[in-house]
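Excluded from the complex is one protein chain; the other protein chains are retained at their positions.
For chain A:
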Amino acid sequence: MAEPKTKYDRQLRIWGEQGQAALEKASICLLNCGPTGSETLKNLVLGGVGSITIVDGSKVEFGDLGNNFMVDDSSLGQSKAKCVCSFLQELNDAVKAKFIEEYPEALIDTNPSFFSQFTLVVATQLVEESMVKLDRICRQENVMLIFARSYGLSGLVRISVKEHTVIESKPDHFLDDLRLNNPWPELRGFAEAIDLNVQDPVAHKHIPYVVILVKMADEWRTSHGGTLPSTREQKREFKELLKARMAATDEDNYKEAIDASFKLFAPQGISLDLQQIINDSCAEVGSSSSDFWVMVAALKEFIANEGGGEVPLEGSIPDMTSSTEHYVNLQKIYQAKSEADYLVLEDRVRNILKKIGRDPYSIPKATIKSFSKNARKLKVCRYRSIEDEYNNPSPAELQKYLTDEDYSIAVGFYILLRAVDRYAANFNHFPGQFDGGLDEDISRLKTTAVSLLNDLGCSGLTLTEDLINEMCRFGAAELHAVAAIIGGIASQEVIKV
């Protein structure tokens, strides 16, 4: 067997060892293994998910050969779940793969407790009625649920999870945690030891911009009653001041300081998003609270006490023009502060755990450390239930998007994807599923869509003929390429939750 580290190298670079460990622990249930489901699982099996269970009651038909890579000519007439399962197993022998030859709808009705054994259920190609039932079951059992549906050239992916909390959100653009406007004693001490007016030109152009900004900020404060530049005019003036201190025009460190001066002007303290998280009622922890919320409670204490309004320092610094010595020393100062902050936070976490009657060491060091480093980036996502979505629509939102040129087609498909389920519940087939009677199907779908729009509180609005025709033309076809897109998105979301 290949060294897993090597095999998974390219993804470890994205989600790290912790993410990989979570993936390898996950047990996933797939409902229906048409191309949408098969492609979703393929991406997860390749990534090394712990185990998969495929539920599908159908046999492989001739048409399946044209849209599903996981079946081949020899599969004809056999259980689809079995064929797909055996192909997926071939992709990665580290994954435990099994199948159950049964229709998901039947399982949902007769054996709801079946689903409690999984970390996550991927439900593909289900209609509305089953979706609502399954969602209710999964919420009760605390199982994550993702719906995926391919329909002609359209499709949807819907996550349904009560609450999803993220520690390492790895956002694309995030301000470095440099504390330029609020330096702690060691950082200030380091800056003070460096002379900005050093005569040696080589030394002058290798002073890191962090030092330049910390010192210049102090200088500004002295002449401005202790405040930092706040108006646009003041900020401009500050940058001019920086420019004036350049010893030569080619000093990259000063250019970087000017470009980075916005980091100095940024407000101190925590973001509104984080404020909202620490003020969430879940941060009042008890014995049943999750690890995440226990750590949030500790973070809240930290911010109010040692942090002086700030979260634990992240500890890494961006690349900048500097002598190696200065840069490495600066890195060490940031790391040391980050480590010290983490130790305080860890202490608080342990105390809280004790207080709520849990083993103080039940949250591992590595988790607290990661939480501490990523405190600014915490995320809480909550998804409303499918039932709630269907019963309590937001007509204002729908109307807004339906009349917005950029979104009207997407929302139109959302409504039509629901309309076809209603249609199927009434007529026992999807509009355009069979070749005869297309015109009749179109007019029936139109009526169904109108009544759905009515129920959604958007009675004045209509969908275009073109869109309704298109939906009937699709005739519930599950195209491989569309399924691969939907399955790709679904698997990406699975990995994220």
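Everything below uses one rule, namely that a residue touches a chain if its C-beta (ideal position, glycine included) is under 8 Å from a C-beta of that chain, and two chains touch if they have at least 3 such contacts; residues count from 1.
Simple rule for what comes next: contacts and distances are computed from a predicted model.
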Per UniProt record, name of the chain withheld from view ["U6 snRNA-associated Sm-like protein LSm1", "ER membrane protein complex subunit 1", "NADH dehydrogenase [ubiquinone] 1 beta subcomplex subunit 9" or "NEDD8-activating enzyme E1 catalytic subunit"]: "NEDD8-activating enzyme E1 catalytic subunit"
For the chain that's not shown, point to the residue among A:Ala22, A:Leu196, A:Cys282 or A:Ala477 touching it. A:Ala477
Just to verify: which one of A:Glu90, A:Asp109 or A:Glu284 makes contact with the chain not shown? A:Glu90
It is residues of chain A that touch the chain not shown, namely 1-3, 6-11, 13-14, 35, 39, 42-43, 46-48, 61-63, 65-69, 72-73, 90-92, 152-153, 169-172, 315-316, 319-322, 324, 327-328, 331-332, 335, 429, 432, 434-438, 465-467, 469-470, 473-475, 477-485, 487-489, 491-493, 495-496
